[in-house]
Every structure is written in structure tokens, then in C-alpha cells.
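Only one protein chain is missing; all other protein chains are in place.
Lettered A and B in written order, each chain numbered from 1.
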Amino acid sequence: MMYYCRKAGGLLVTLALVSLITFGVFQILPGNPAYIILGVDADPMQIEALEQSMGLDKPLYQRYFSWIRGLFAGDLGTSFRYQQPVSQLITSGLTVTGSLAVMTMLMTVLIGIPAGIWLAGHGGRKYSVGFSMLSQISLSVPAFCMGIFLINLFSVRLKWLPSIGYISWAEDPAGCMRSLLLPSLSIALGSSAVLIRYVKVSVTNQQKQDYVRTAYSKGLRKSKVMYRHVVRNSLIPVITILGMLTADILGGSIITENVFSLPGIGRLISVSISSRDLPLLQGLVLYLAVIVVLCNFAVDLVYSVVDPRIRLK
Amino acid sequence: MNSVCKVKNFSLSFVQDKKEYAAVRDVNMEIAPGEIVALIGESGCGKSVTALSMIGLQPENARVSGSIRFGDEELLTLNDREWSFYRGDRISMIFQEPMTALNPLIKVGKQIQENVLLHQKVTGEAAVKQVLEVLKQVGLPDVERIYQSYPHQLSGGQRQRIMIAMAFVNNPDLLIADEPTTALDVTIQAQIMDLMKKMNRERQTAVLLISHDLGVIRDLCSRVYIMYAGRVVESGPVEYVLKEPVHPYTRGLAAAIPSAGRRGRELESIPGTVEPLQRRSKKGCPFAGRCFGAQSLCHEETPHSYSYRGRDVYCHLSPAEIEKRSAERKADHE
Partner (left out) sequence: MKKYFSSISFCIGFGMIALMSALLLVSLVHLPCEPNAMELTNKLSVPGAAHWLGTDQFGRDILSRAMKGVQISFLIGVLVVVCGGAAGIAVGSFAGYYGGRVDEVIMKLIDAQMAFPGVLLALMLIAVFGNGISNTVLALAIMSVPRFARMSRSGFMKYRDADFVKAEKVRGAGGLRIMFVHILPNLTAELAATASLAFAGAVMSEAGLSYLGMGIQPPDPSLGKMLSEAQDCILRAAWYVLIPAVIIAVLVLGFNLLGDGIQEVNEGR
């Protein structure tokens, strides 16, 4: 129980810090934000109206708390660019980014875990050099470069898949999958390379443990020793990596969505920056950061459920 | 003699960087049903790899030759699938380190149940019953709770009891115990040894006990094999070999244990150390370099065995000669 309390306390502190950072960064804007949003040649009446609606005439801490209050009430202000509530825009963007992230994560796991286990079992030096080069390459080619390569190959040359645009799940599930395939693949190639490495190291370490010898001495055959004993133990440290990869995947999707013109959070971010839509940007940034923090918290919880040594401490 | 396991001319070498290093050479050994046999030797003498070969778990870079027969079956030529019928069912093993030998993520009861389900055609419930039964037998209290425990919740002694339960649950014909008490507290060691003895009697399982605790071996075992640097140097019934050792190495070993009869006298030690694997010479008696009676022949030729008062001795010298040289050496010292 102590474990959960400590973790929950840590979560609250991190969330508070994250919200402070997000809020703080937008307060160090040089000059008057109202001018920046409306431009220098704006009408003074307009500026004053905007200042009032943004609460710029109130002291800093009051603005922070009213922002946080709004946060809990689901009210993050109104976007200038779209003239819509920020929360509404985020919700619609999140369905796209969410399905992209889920699909990417699925691909990463489906590629990374079996490949990592296979490499640990059959690896040796024979494949390791070739594999480490391959993984380095997929790690080093940025996701958006990878995306452009994939568009070039699958959409331009082979004409198998649509290059850009998004079809919603409700409209056409198969089309939705097809429109998300290339974007998620371009992120997943990098993140699965990370995962493969960790899985391989973890499985190799576990294979050297004493309990594996015990398992063999029971009369279990190699494949069963692997799946009943080794894999379960080696996936525990891998959970941490999955948490870190969630952040990577969300970060990767910011740019990748722009490559494929997907109307998700990443697209909203770049639009909000270029149109100086600060309430929208602030909301988006906070939202993504909170998702990352919550994912890492979830990883800690999963960890404690899977590993009895933590659960019962 | 009717035997469960017969090791004949068994040799094992490690392959490293395309070179072979002989770790075990020409070992002959036999274990009769229901008896407890000890295998003694210093660390690095090849006793552990010999034992591991008997259950097919020698390291991957080991090359074996000779024969290990289990009943009518040759074990050295078994493949992974064939081994799975023997391991855990007819031959089982207990390891030195109970702290790490159990899977940390699985309840200990389940881990024992896995053995039962692997080798017996019984339902899950019947298997659980068997597990609880064997847990009781190895002297664990509150077996229902132990069944549901994870390894890290148990003490070292309890875990070793779990290992013993796991090894005995399928009534194997042969149990190999590789220094089962070395990692435990002294007070627990005796209990575990008593338990091994009890299980051996109740289940009629032959035990090959690897140890260097000569006191325990004297109490527990009927016969003993003494190994030095990859070879057996002397073997026979415990009461002969350890009470009136013949081979110069065994004499040194026996003199190095404290006993009531020799209270007040200084403990002896054997001068020198075991040569590491890479520097061992291929010919001659393995003990020649440290032996008080070594002559040029000892460095050149590997001695054959001769029988003397119920035991086999691998030495170029006769018992009388050994006795004489030992006495001379003592006189020199004083």
C-alpha cells in the first residue's frame, strides 16, 4: 500500500510541475501576448478586449489557478484560429492521434517482442552485427524521413496505399486502417528497433539465470522453457521501455502527422504555432505531457501487478 | 551389481577458441538402486560437470565421450526431446543455490505442480494434492500457504526444501544433489541432510551427493568416489575409504578434517593447489605434482586401478609403499 501512496504522490508532484512548466513558458513571452496574437497594427479596443478575455489584467498566480480550474472543468479557453473551444478541438484531434498511437504501439510490440526473443534464441554473433546495423539505421532515419521514403515506395511507385489524408473509423474502418498504415509504420520502424534491442538483452540475461537450469532439469523442452519461464521474466523490464516508447511515439506523431496530413494533435500543434494560437497550443502541450506522465504511472502500476516481488513489498 | 546408473570411461572437455581442455577423464562410476553415493573433490575437479552430464545439462561448449547408461538406455546420445522423458521424472537434480533456482514470478506450488503435470497423466487437482503431500513430507509447515507463496517470501532453507520436494515429487530413480547445503546456514544444513536421507529411504531413490563436507558424507553415504583434477583417484565404501584412506590425495583429504580422536593435533593440509584446466598435463597421474610419493613414472603414465580391501585405488604405488613414504615424510618434518 505504501508503494502505491508513494507512487501516487510522485504522480501529483510531476503533474503539478508539468502544468507549471507549460504555464510558465507562455508567461515569458517577450512583449504583450495580445499584440503577438493580433499583430502590432491591431486596434487598441481589440487588444483591450482580448486582454480582458485572456485575463491578462490579473496577477500571475490568479491566472494560473483559473487556468487549472478551467482544466478540471474541461474548459481550456477558446482557440483564436478556429473560434472553437480548445477542449473540443483536442478531443477531435485525439481520436486521430490516439488511433495512430495505438496502431503504432501494436506494430512496435508485434515486431519488437517476437524479433527480440528470436534474436536472443538464435542470435549468436552470426546475426548480431547485421542486425545491429539494421537497427541503427532504422533508429537514425527520422520518422518523417522514413515516412517520405514509404510514401515514395508504396504510394508513388507501387500505388498500393493512399499517401496522405485521413479516413475516420466510423466512415470506413478498412480505409481508416489503410490511411494509418504508412504513418504508423514509419514511426514503428524506429521504435521497434529500440524494443528489439531491449527484449534481446533482457531475454539473453534471463537465459543465464539459475531457474532456467531448474526448468530444464524438470524435463521441459527448450521451447517450453522459453515461453513458460524465460519470456515472462524478461518482459518485466521491457514494460518500462514500453512506457518510454509511448512518449517517443507521441513525439514522433507530431511531425509524422504533418507528413501524411493527418488531422491529429500534431497537425493542430503546427497550425497553432504558425497562427500564434496560444490558448490552443498551451492546451495541446499540456494534454500531451499529461498523457505521457499518466502512461508512465500506468507502467509503474502494471509493473507492480506483474512482478510479485514489488507487489508484496 | 544391479545399477541405476553406470558411468564408463566418461570424459568431458571444454572447447574454447578452437582448443580443447580436458576437464574430466576416464571416469568410471556406478550407483545402485536406493543407495546414497558421494562424489568428493576440490572445486574445479570436474565433479559438477560430471553430475550435470548425467542429466544432460553440461555447458554447451562441453564435448563428452564414453558412456553413461541409465538402466538400459545410453544417456550421452539422447536429444532434447528424448531427454525430456528422463529429466524431472526418472532423474532429477537439486542445485547449490536455492535463492536463485526457483522462478521468481511463479508460486512455488505451481512450480512443483508443473513437474507433476509434465510427467504424470493426472488432473490439475490431483496434481495439487500430490504437491501438498510432498510439501508436508519435506517438513514444511502450513503447506496450503506455502503452496501460494512466491520464492522471495521464503527463507533459504525453505526454498531448498521446495527444491527437494520438486526433485522427489515424481519418485525418480536417481537424484543428483550438487552441494545442496553449501549456500545454507550451518544450523539448516543438518536438517536438509536428514531430510535427504529420509526422502531417500521413503521413496527408494538413489542419490548422488556432491559435497566436500566429509562429516556429512560419513553419516549419510554408503560409498564414495574421490576425484582429483578430472580423474577418480579412489573409490569404495565410505567406512574404508575415509577411515583408512590409501591414495595419497585421500589421505591428505581425510587428515584435513577435524575429528574428536585427533583433538589437540594440528590439522594437515595438502601443499600446493589444483592446476587450472589450461595448464594440466595430459599424461601421468593428476596428483603427481602435489604428491609426497611421486616418482618419475607418476609424471609419465596414468596409473591403473587396483583393488585393496574393498576399494579401488588409482596409484602406481602399493599401499605398503604409500604407507612407507608417508612415514618417511612425517619423520622428515619432525
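Operating definition for what follows: a residue touches a chain if its C-beta (ideal position, glycine included) is under 8 Å from a C-beta of that chain, and two chains touch if they have at least 3 such contacts.
The structure displayed is predicted, hence computed values, not measured ones.
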Contacts of the hidden chain among displayed chains: A
Residue of A:G70, A:G98, A:P237 or A:G251 touching the missing chain in the full complex: A:G251
Residue among A:A8, A:L60, A:V102 or A:V156 that touches the chain left out of view: A:V156
Options A:V18, A:L161 or A:I239, residue touching the unrepresented chain: A:V18
Touching residues on chain A - with respect to the absent chain: 13-14, 17-18, 21-22, 25-26, 28-30, 129, 132-133, 136-137, 139-142, 144-145, 148-149, 151-152, 156-157, 247-248, 250-252, 254-255, 258-259, 269-270, 272-274, 276, 278, 281, 285, 288-290, 292-293, 296
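What we mean here is this: only the chains that are shown with their structure count from here on.
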Computed distance of Cα centres, chain B from chain A, in Å: 55
Touching residues (chain side chain A, partner chain B) in the complex: 209-211, 213-222, 228-229, 232-233, 236, 306-309, 312
Contact footprint of chain A on chain B as seen in their complex: 55, 57, 80-81, 83-89, 92-93, 95, 97, 100-106, 114-115, 118-119, 150, 152-153, 163, 166
